[in-house]
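Data first, discussion second: the structure below is written as structure tokens.
One protein chain is absent from this view; the other protein chains keep their places.
Now for subunit A:
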Amino acid sequence: MATGVAGGLTRSRRRFPRGAAVTLVLLLLAVVLVPLFARLDQQLVDLHAASLPPSLRHPFGTDEVGRDVLLRAVYGLRVSVLVGLAAAVVSVTIGTLAGLAAGAAGGTLDRLIMRIVDGFNSVPHLLFGIFIVALFTPSTTAVVVSVALTHWMTAARIVRSEVLTLRARPFVDAAISGGSRRLRIVRRHFLPHLIPHIMLAAVLMIPHAIWHETALSFLGLGLPAHLASLGNMINDGARSLLAGNWWASLFPGLFIFLPTLAISALAQYWRDRSNPRWRSELQL
């Protein structure tokens, strides 16, 4: 019975999440293709079309100054995806290097790096992010730096703990006994085992970075207020929510929610798939 349940769970975890993939592909296609066909004038307002509910002409309705919510949400998602990707790459790179150095070297360097990680973790992320963006003029770069510097610690902890586990494995002892130097062990044994974890951390960091960027924009600390970003749109939409204009904040919210779920589902599948034992079984 137990085997059957475990087997069922295993099978369902291995199934490719088509819905998530389709959602993500559609959103990414929209982000890439829509700007080619429909230019958004960020300054343009049309008070005659203010606060129109969803219709065929405006599928997501219009905001309180008559801007099309769908077009702005697509442009906002484009900014969020760019920030998310850049911040994820930077933060995971910093975190991986820090975690590898701490885990592989051990001793004083490990303690020093982990105290720095604790130091960064002890400050609330958003507060620290606000402090960083306050140092720069509002821009995409400032937001990327803010997200990267407040989120590298997760990757560092994951990588360090994996390296500590790997270090204790007999095959690492065998490699040392076989004459491998420390760097070779990192390259041949640690990194290949870490890549699925690093990739997963990076992929999961993308929605996290999107949320962080949205929060900064919502607080008026991200991109300039007139530029389309999901945080700015939710902030604008929230003001007209009491007037019954639910669409102005709901649809930008869904543009954050849907890619987050889709990325999480695909990341989970990819992690399972990257296990060599399962990969082999899938090929049978």
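Remarks
Quick note on the criterion: contacts are C-beta pairs under 8 Å (C-beta built on N, C-alpha and C of every residue); 3 or more make two chains touch, one makes a residue touch a chain; residues count from 1.
Keep in mind that, in the parts below, contacts and distances are computed from a predicted model.
For the chain that does not appear here, its UniProt entry gives the protein name "ATP-binding cassette domain-containing protein", which is one of "3-isopropylmalate dehydratase large subunit", "ATP-binding cassette domain-containing protein", "Aspartyl/glutamyl-tRNA(Asn/Gln) amidotransferase subunit B" or "Phosphonate C-P lyase system protein PhnK".
Residue in contact with the omitted chain (choice from A:Arg182, A:His226 or A:Arg239): A:Arg182.
The chain not shown here touches subunit A at positions 169-171, 173-182, 184-185, 188-189, 192-193, 276-277, 280.
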